[in-house]
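As you look at this complex, bear in mind that one protein chain is not there, while each of the others sits in place.
The block that comes next holds chain A.
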Amino acid sequence: MAAIEVRLPVARKLAGQSQARGSDKHLVAPGDTITTDTGYMRGHGTYMGDEKLIASVAGAVERVNKLICVKALKTRYNGEVGDIVVGRITEVQQKRWKVETNARLDSVLLLSSMNLPGGELRRRSAEDELAMRDYLQEGDLISAEVQAVFSDGAVSLHTRSLKYGKLGQGVLVQVSPSLVKRQKTHFHDLPCGASVILGNNGFIWIYPTPEQKDEEAGGFVTNLEPVPLHDREVISRLRNCILALVAQKLMLYDTSIVYCYEASLPHQIKDILKPEVMQEIVLETRQRLLELEG
């Protein structure tokens, strides 16, 4: 039976300032003066005007010795070598694929950086080039690692490990890249029964944990069997939890996602996206994270 909830809007209350953390960061908006001292070098996100250093983006000021830059809160993904990204194939070109990764330019996945099925190592021939579309087509999702960054900012990817490759069934959540915390590993198997890939470019992939670790396939065989209802419920709940964390601007990493999942268990999955339930869950998560820190 359908339940349609219609309600009157409620004015949002400003969330209380988190204790002590706010004093560490110097937050600026575009047009704010950072400093009037002219001895500093200007980095990204700043410009010089009227003998003052003014911010051009909204974010936190970072200072390294004499270099001042502003790290924006909502930006496109800027590639760094070694990042894990989740991307979607947009084009199949002669010896490479173009991958969309929420960056300013499409990322590039060269044919030579791609694992061949079976894990063989050989020189890519003309037949491989003609068979490119059999490996990856337009619209496929892949997980890859950043190999290099070109001078224009475009990112070159590689999938030269068995843990990268084409992604099968799951749910993609798109968030701002600055909310994904940099960690040692971005592939997590959560205790609730699903696995998650936290791409540094803001694309988060939630999928059911595969029972056997199928290593020989190398990431090309996609399992298209219907996912059982229990797994789908876990994945939907995780997706809503991640959206709740993003709405309240909390950093995303495995601990915060797990705590948020546990805090959301008393509620129904579709209720998590209601504003008041969202605030309650994220408040509880924030408290547990603070307790964890010390």
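In the analysis below, a residue touches a chain if its C-beta (ideal position, glycine included) is under 8 Å from a C-beta of that chain, and two chains touch if they have at least 3 such contacts; residues count from 1.
Note that contacts and distances are computed from a predicted model.
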- Query: For the chain omitted from this view, which of "Complex I assembly factor ACAD9, mitochondrial", "Exosome component 7", "Ribosome biogenesis regulatory protein" or "P-type ATPase C-terminal domain-containing protein" is its UniProt protein name?
  - Reply: "Exosome component 7"
- Message: One chain is left out of this view; which of A:Ser161, A:Gln183 or A:Gln268 touches it in the full complex?
- Response: A:Gln268
- Query: Quick one: which of A:Ala11, A:Ala29 or A:Val64 touches the chain that's been left out?
  - Reply: A:Ala11
- Message: I'm checking contacts with the chain that's been left out. Which of A:Thr209, A:Ser236, A:Thr255 or A:Gln279 qualifies?
- Response: A:Ser236
- Query: Hey, which chain A residues sit against the chain that's not shown?
  - Reply: 1-12, 171, 229, 232-233, 236-237, 239-240, 268-270, 272-274
